[in-house]
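One chain of protein is taken out of this complex; the other chains stay put.
This part shows chain A:
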């Protein structure tokens, strides 16, 4: 990767953090009590985010992005100056601008073309709500921006340079003295002072002098160490912020001082700086030593920032592939460790205390490393939720409904891959919630509800899994209509009278869509069945609860990580298999009398007066013929989504331990009844059972009676185990 590519990547990474900060800031500002006035620190933070994006974008000549960010920033600057106090309705526009900025950034990252018309429209809207003040400013600012964009090959630009308005506190003619002493790291990161100087030159007349006093004699010279310092004098119409912009990416890699000189060449007592612009996101780094931090003249002391932007810890950005590689290696280490234990015990050395103690230590350490590496992968769901907030906003705008989006548990940490793969299902559910879940405003008012509909998204950890809930306070599922459609489509027999919860679950059937009209939002041929299968692929379950007139809740329960699993090692017809412990409620070893046969091939076990159907895992997986008599066995009691209990029959329980999940689908494909594979201590592969899938295929093939017992007809029993 070339230096520029790396830089570009860093810029986009930073952008996503800045956009997150922007979203945060907007959340705080929009929810704040309008009477209490605007929290200026939050506005500053928001402004800085947009400004930093603009600055970075300019260095990569991303003109469209720069232009839009500039207009947006101008409006925020107005807000900062107290000239523009956004009303409730204005937030829609500001949010839209924030969303559009996100779009532009991702378009720039992917090198896509963007719709400039939309930028224009949104800027016009901003212009309207800020009362045109922004426009005025924008007319003043452009000379600076295009000149930045044309740093390599100056070309004539559309904007003729014009004198700056005094309102900005600028001078017609400014002189700056810039002291610049790069540190080693600056060169290491692929920067070159000459590029910076060339860029500076575009701002006005410049003279450069180099200070070679630091240069040692040739004998002592370290070819890799920087010894030079430069003093640059810039005369022209440049503003301090523009100079700071140029040095933005290197400010923490060099000693930098920018002094404004008055016409006599003296430093004025107080320089009226327009913006504390160069407060780059990496505030904690070296930039604090420089003169770059211009103290805002108008506002209160700095520490209050902590309130709006939660205290940031030092972090590193790591390529996800590296983490994945590490996880794989650690997985191997754990396997290797158990392999070693086994060999030692096979060799009859287990009684050697020293070896055993060392081995135990090894086991603990390996476990700690594994845990640590896993936690690297875990990420808070916050960015996901912010993305979803946007989906809801857009859905609300398209459907013309007033929606309040509430989130909770944003700090809940989930495996990165899980977060990524949740985007599509959540988007779909939320769009549905807004489009179909919430009633139109008139209907809401008619039902005595407030016009504003509420959609809530929450995440929490619950007993080793992550629970994500999407709730709306709409009309709930229209069960008669669902049933009618299901009958019309032949999904259930005409005479079926399924229970209410079974009707709700019909929504998950492939090809089911209740929308009479295909709207812009949902009904694009992707149904809830796709959502369900996406969740299942993550090892999760989805459930639906609905109360007529009150609303609908979708609950998604997911494993914390996709990489390890607490498993019970069992044998099934001579094969070693793993059953996820989270699925098992209890294990029991039945005495003969507790098992009764309801019909041939369909046994039930009586557990505390409850009759629970038995599913023979060996038979479902085809390891044993249906007629073979079960040998001595153990029952694992599991509960499916519908709170139905099943007993899985296996031959014996051997062990309980953490296993590393290995994909079967990567090199082979999906196997019915099997969730994944793992590697055991002896290096052999064991298959991890998917209990729900086992029950489902048992219901399909072996226990046709089970579905009838539930009072429903055939297609519904697909849903039994889900």
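Following the convention adopted for this analysis, a contact is a pair of C-beta atoms (placed from the backbone, for glycine too) under 8 Å apart; a residue touches a chain by one contact, two chains touch by 3 or more; residues count from 1.
We adopt the following convention: contacts and distances are computed from a predicted model.
Student: Which protein name, taken from UniProt, belongs to the chain you can't see among "Magnesium-chelatase 60 kDa subunit", "Sugar ABC transporter permease", "ATP synthase subunit c" or "Purine-binding chemotaxis protein CheW"?
Tutor: Listed in its UniProt record, the absent chain's protein name reads "Purine-binding chemotaxis protein CheW".
Student: Have a look at A:39, A:529 or A:639 and name the one touching the chain we're not showing.
Tutor: A:529
Student: Quick one: which of A:621, A:635 or A:695 touches the chain that's been left out?
Tutor: A:621
Student: Check the options A:209, A:484 or A:663 and report the residue that touches the missing chain.
Tutor: The single option touching the absent chain is A:663.
Student: Of the residues in chain A, which ones touch the absent chain?
Tutor: Touching the missing chain: residues 328, 331-332, 335, 508-510, 529, 532-533, 536, 575, 621-623, 662-674, 677, 679, 683-687, 693, 696, 718-719, 722.
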